[in-house]
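Note that one protein chain of the assembly has been removed; the remaining protein chains are unaltered in position.
Each chain carries a letter (A and B) given by its place in the written order, and its residues are counted from 1.
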Amino acid sequence: MSATAPSEGFGLRGSTLTLIGIALVGLYLFPVYWMYISAFKTSSEIFADPPTMFPENGTLSSFVWIFTQEHVGRYLRNSLIIAVSTMALTIVLGSLGAYAMSRIRSRAVDVALVTVVVLQTFPEALLATPMFVIFRELGLLNTHLAVVLATTTKTLGFALVFLRPIFAQVPFALEEAAFIDGASRLQSFRLVVFPMVRVGVLVVAALTFVMAYGEFVYPLTLLTRAELQPAPVGIYQFVGAEYADWHRVMAFASVFVTPVLLIFLLLQRRIVSGLTSGALK
Amino acid sequence: MQTRRDAAILWLFLILPVGYMVAFVGYPVVYNLVMSVQDVTLGNLATWDRPFVGLGNYVELIANERFRLVVRNSVIFVTVNVVLQIAFGLAIALYFENRFPGARYMRGLFLAAWMLPPLVIGALWKWMYAADYGLINYVLESIGLSDGPIYWLSNPDIVLAAVIAANIWFGTPFIMLLLSAGIANIPRELYEAASLDGAGAIQRFRFVTLPMLKATLLAVACLATVYTMRAFDLIWALSQGGPIDASNVLPLYSYQLSFEQFRFGGGSAVATFSFVVVFIVALLYVRTIRHEKAM
Partner (left out) sequence: MLRRRLLCASALVACLSAPATAQTTVDLWHVFNIETDMIHQAIKDYNASQDEYRIEPRVLPFVQLQTELIKAVATGDVPDLITVDNPVLVSLAAQGALEDLTDLVSESENIDPEVYVEGPWRSNVWRDQIYGVPRDANTIGVYYNKDMFREAGLDPESPPATWDELRDAAQTLAGDGVNGIAFSAIMSEEGPFQWLPFLYQAGGSLDNINSPEAVEALQFWVDLVESGSASPDVVNMRQYEAANTFMAGNAAMAISGPWELPRIEQEADFDWSLALLPVKADKNIRASALGGYNWAIPAGAENVDGAFEFIEFMSRQDVLQNGWDTGRLPPRTDITVPDPRWPEAFATFNEQLQTAIPRGPHPRWPEISKALQIAIQEALTGRKSAQDALDSAAATINPILQETPL
């Protein structure tokens, strides 16, 4: 725990921890490594016995195929549009709701929480048909908006459940002080509360982004036109009736995951700096 | 010092997200409920004019030994997943809470597991689990831990554990990140004070980390339950619920009834059954946080 070693200089203990850390991450992410190298293997090598740790007859053909297909860029762009919009909508609704839940003292909050938690438990595969009906009535089929609205039902529950305790940690006293100074509820939310919870909000936002980025069922159902489809639907195009092009699946998945993973790693730094700036001190 | 307008705004904040969920998910839920008490076929699927069968679909389910097996699997799947995801998630989060070079980046890397599409995770684990050419058996045999192949996905006694392990691998990073955020919010002063009072690492964990993390842990447990309750794609890609339903769970079973066997009423009844179970979990969750407030 960080508190056991206030962080001056890393020294031997730091190096040991780093080494163990690397080993842990390496072991844990082995399947991810497997994904990357499988993209370079031929399909019979994928099933070779014994398994090969490194492609023996490495081929770039899957990646060449991916990058010479204009569709891949289109799939990724669609994923990005859907993920960013879903994240924005979720965070706005989720923050407001979580703030209210942490401030209202009433049974209604319990009812609201149960409602939200329960409503997100149906597997999407079963929700997809009625969702289709809703969005057809709204005239939104074949729009990204429909997918964003539908996907937000998956992410909003998560955001509320997780943001509520974060908002609850902001002491009432701080807000009281702001009110005495004449601040309105909105001002207090914006100027006092939000800066104190932004780390938590950032984490929730990032996770919401990833959830929406990987969404499969709703786009498949609500978008019938290929040019609107996001990448997770695109990945399925290689899984055919009688066989799957696994090396292409893996190549596409690598291209799909890597940029987001990199962005996420950069974002980690933001989270760290948010912490060290002493938001909660 | 709250004005009436301020209070109204607070309620508006609350109603917006809850109203949103009710508006978009309420209808689908009702849709399922209604189908679960009807005799639904492809022929009458487009109309609402279907024979009412009361609780017939439910009675048929409960009499079905396959359904009972699936319920048993689901209970094991969810319980083990929630407990172990939280345990592993907490362990990893605490480890990378230590300050050492690269700690934050490594912690972020874990999330790669959670980002992969379920189709890809299913395929990767299926290859690794393959008895004859799979990596796991290869490693176990090389280091002498087993002398014959283990049939991870084709032995009905093992397959559920194999599927659970893959799902824990997939779900833990997410849980870990949520817990990390919770840990980051614990004021450092508390640890310093505890240290001054002579508390060791274990005591600090017990008397500082755990109590301060309680709200987060509850939220995480609730979320993990909901997510594993509806786990679907990964199991489908990995074992299709087989062999002989030994790794089948409620959402997958419901999907198979509705979309593979055209037994829409039965499929909806299974979904409604899960819904009731989660409703109970949600009530427990809310009760617990009310206690927590009262403290």
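Simple rule for what comes next: a residue touches a chain if its C-beta (ideal position, glycine included) is under 8 Å from a C-beta of that chain, and two chains touch if they have at least 3 such contacts.
Nothing here was measured: the structure is a model prediction, and the numbers come from that model.
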Residue touching the undisplayed chain, where the options are A:Phe47, A:Phe63 or A:Phe194: A:Phe47
Hidden partner chain, touching residue among A:Ala177, A:Leu220 or A:Leu267: A:Leu220
Where the unshown chain meets chain A, residue by residue: 42-50, 125, 128-129, 132-133, 136, 139-143, 220-221, 224-226, 236-244
On chain B, residues whose C-beta touches the chain left out of the figure: 41-43, 45-46, 126, 130-133, 151, 153-156, 239-245, 258-263
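By our rule, only the chains that are shown with their structure count from here on.
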For chain A paired with chain B, centre-to-centre distance based on mean C-alpha positions, whole Å: 16
Residues of chain A that touch chain B when the two form their complex: 1-5, 7, 10, 13-15, 17-18, 20-22, 24-25, 28-29, 31-32, 34-35, 38, 46-51, 93-94, 96-97, 99-101, 103-104, 108-110, 112-127, 129-131, 133-134, 149-150, 152-153, 156-158, 160-162, 164-166, 168-169, 176, 179-180, 184-186, 199-200, 203-204, 207, 210, 213-214, 216, 232, 235-236, 239, 244, 246, 249-250, 253, 256-257, 260-261, 264-265, 267-269, 271-272, 275, 280-281
Sites on chain B touched by chain A in the complex: 1-3, 5-6, 9-14, 16-18, 20-22, 24-29, 31-32, 92, 94-121, 123-125, 127-128, 130, 132-135, 138, 169, 174, 177-178, 180-182, 184-185, 187-188, 190-192, 194-195, 201, 204-205, 208-209, 215-216, 218-220, 222-223, 226, 229-230, 232-233, 251, 254-255, 258-259, 267-268, 271, 274-275, 278-279, 281-283, 285-286, 289-290
